[in-house]
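Note that one protein chain is taken out, while the other chains of the complex remain in position.
Chain IDs A and B follow the sequence of writing; residue 1 opens each chain.
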Amino acid sequence: MNLKISALDYIQEVKTGNISAEDFVAATIERIQSVDDKLHAFLSVNDKAIDQAREIDKKIKSGQKVGDCFGMPISIKDNMCIKDSKTTCASKMLEDFVAPYDATVITELKQQDAIFIGKANMDEFAMGLTTEFSAYGPSKNPWNLDYVPGGSSGGSAVSVSAFECIASLGSDTGGSVRNPASFCSTVGYKPTYGLISRYGLISYANSIEQIGPFTRTVKDTAFMLNLIAGLDPNDNTTVDNKNEDYLSGIDVGIEGKKIGIIKEMMGEGIAPEVLSATKDAIAKLEGLGAICEEISLDMVKYSVAAYYTITATEAGSNLARYDNLRYGYDFPLEGYEFNSYISKARRKFGPEVTRRMIIGGFVPSAGHAGKYFLKALKVKSKLTKEINEAFQKFDFLIAPTVPILPFKIGEKIDDPISLFLVDINTVTANLTGKPAISIPYSISNGLPIGIQLIADSMNDKSLLQAAYALEQTVQLPEVPI
Amino acid sequence: MVSEEEIEHVSKLMRIEVDDHKEYVEKVHMMIDYFDILDSAGVDSEEISMPEIALSNLREDEHIPFDDKLIEKLNHYKGTYVRAPKMSS
Partner (left out) sequence: MTMIGLEIHCQLTNLKSKLFCSCKANYREFEINENICPICMGLPGSLPRLNQEAVKKATIIAMALNCSTPEKIAFFRKNYFYPDSPKNFQTTQLNIYGDTSVGGSGSIMVGDKKIRITRIQLEEDPGRLIYEGSSSKNQITLVDYNRAGTPLVEIVTEPDFETPKEVRDFLNILSDILTNLGVADPSLEGAMRADANVSIEGGKKVEIKNIGSFHDLEKATHFEITRQESLHSRDIEIIQETRHWDDKRKITVSSRSKEEELDYRYFLEGDIPWIKMDPEIHKKLQTQMPESISSKKERYISKYNIPAQVADVLSPDKYYSDLFEESHNDSNAKEVANIITTDLMGLVDTREKREASKFTATHLKELADSIQSGKISRNSSKNALHEILKTGKDLETVIAELDLGNVSDESELSGIITQVIQEESQAVEQAKSNPQTINYLVGKVMQKTKGKADPVLTLELLKNRLESNG
């Protein structure tokens, strides 16, 4: 069974009867069993997947209406609620938490007959860039097992890259979909803020995060967006995309489009291989008729500091509910007083989460809010103004997704600032709410490099068109696992 | 500048018991020091903006009970209570 196909190809194969959903899913499970010991992309695997696929085959045979996914195996980052399934956020605090309801994206995919093949590994509570902060052990980069796959949605990226599933849903707060997509050579998408419902996504920084798909092709991402984007009454921050079709006209090309090269994302600290790959991509785009020019976004210099200040504050509040009283893990409360119980119970947070909680208590506190938190909000406002101005002139913005190549596991774990700066090219899209995509572009010494395109709010459709155009110029080697 | 006392104070505020404050002081210190860069952004006069929603797009006022017996899926005690540790007076 060839697992190395796109979602759209899979659907064709199943529709025409060349393959059955059951056989494909069974082969997927076998693949997971053979490689995941090394990769650790999954925290849990759905043991009913093959049965579910069989049911879908029955539906297809009997001529009943079948959902658009036709039993496609999809992995879900373990911070999205699937009813009656364990949802741990890769944390010991939620070791025993079983979600009593489905996230909206899960409901939508269920209705379309997708199969959730397993829950994907991540940095604990989505705080991290390498998946090394998972309480259940890191995931490995399928291109080189000694290297990080990126994060926080590392497991998602690995599962798609290593053909353990056809697509995945991750979440992107500061680059957590685009960054691992770049490190693992898959397509990774962060939509306009509000395009995809966050109901059922366990919050880390709710004012800027979005759910985003991982796929092997840009068309597949457009397909996924068609299934899950749009207004949701369960999430007041969602926007009306008027049932936009992201797949139609995806190949219109980028003739005459103006693309801004973000100066601050191409400068100091960029790895030479990444710089040359980006220059190459720019040349290709110009070859397709786009006009590329440099642009400066001054606030990018402050974006990482603003990002971590804001997200720590929101995380400190979003994670306050984990006091182990209503759900969590087994820790009897006899003999404890309230404050001492919950302080002890919350020791189960990992060191990175603990650090962020402390920062999140500090930066918005009465004595310090003016200097840190409020300033960060103002940087966010100014950066948004700057990027809005840029979009007066340009249709898209371009930069490498990550300024450096994937690095070894353990290399940056003790250097928080250096780790922060891995995000420098991605947080801007989150802070400003703009859609952004990472397209796998090249492999350098066996390690993947992704190129990032950003568009103005609600221009997700045209962003996918530009991404498709760039993708078509690329021919990548196969993942060596 | 973040002292060990401040870290201890904030950990209490955030209800996180930290074994070795020293371990955290160094890293938290580095991170907060890094945030000092915000002072040079020159943004004091910026307004804070937020997304908006029309009143008419808000939820209608209707009683729709949650269909499952939710308390049975959460920690419960003596029937359907949730138990909390004793409160200090």
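Keep this in mind: a residue touches a chain if its C-beta (ideal position, glycine included) is under 8 Å from a C-beta of that chain, and two chains touch if they have at least 3 such contacts.
Everything numeric here is computed off the predicted structure, so don't read it as measured data.
Enquirer: Could you tell me which of A:F24, A:F70 or A:Y101 touches the chain that is not displayed?
Expert: A:Y101
Enquirer: Touching the left-out chain: which of A:Q12, A:S44, A:T237 or A:T473?
Expert: Residue touching the chain left out of view: A:T237.
Enquirer: So which of A:W143, A:Y199 or A:Y246 would be touching the chain we can't see?
Expert: If we include the chain that is not displayed, A:Y199 is the one touching it.
Enquirer: Under the stated touch rule, tell me which residues of subunit B contact the chain that is not displayed.
Expert: 12-13, 15, 48, 50-56, 58-66, 70-71, 74, 76-89
Enquirer: List every residue of subunit A that touches the chain not included in the displayed model.
Expert: Residues touching the hidden chain, for subunit A, are 79-81, 87, 89, 94, 97, 99-101, 103, 198-203, 205-207, 233-237, 313-314, 316-317, 320-321, 323, 325-327, 338-339, 342, 361, 364-366, 369, 373.
The rule is short, and it goes like this: only the chains that are shown with their structure count from here on.
Enquirer: Based only on mean CA positions, could you tell me how far subunit A sits from subunit B in angstrom?
Expert: 23
Enquirer: Per the contact definition, I'd like the list of subunit A residues that touch subunit B in the complex.
Expert: Contacts found on subunit A: 98, 100, 193-194, 233, 236-237, 299, 301-302, 305-306, 308-309, 316, 320, 323, 325-328, 333, 336-344, 346-347, 349, 354-355, 357-363, 365, 371-372, 374-379, 381-382, 384, 416-417, 420.
Enquirer: For subunit B, which residues are in contact with subunit A within the complex?
Expert: Within the complex, subunit B touches subunit A at residues 2, 6-7, 10-19, 24, 27-28, 30-32, 34-35, 37-41, 43-44, 46-49, 51, 53, 57-59, 68, 70, 73-75, 82-88.
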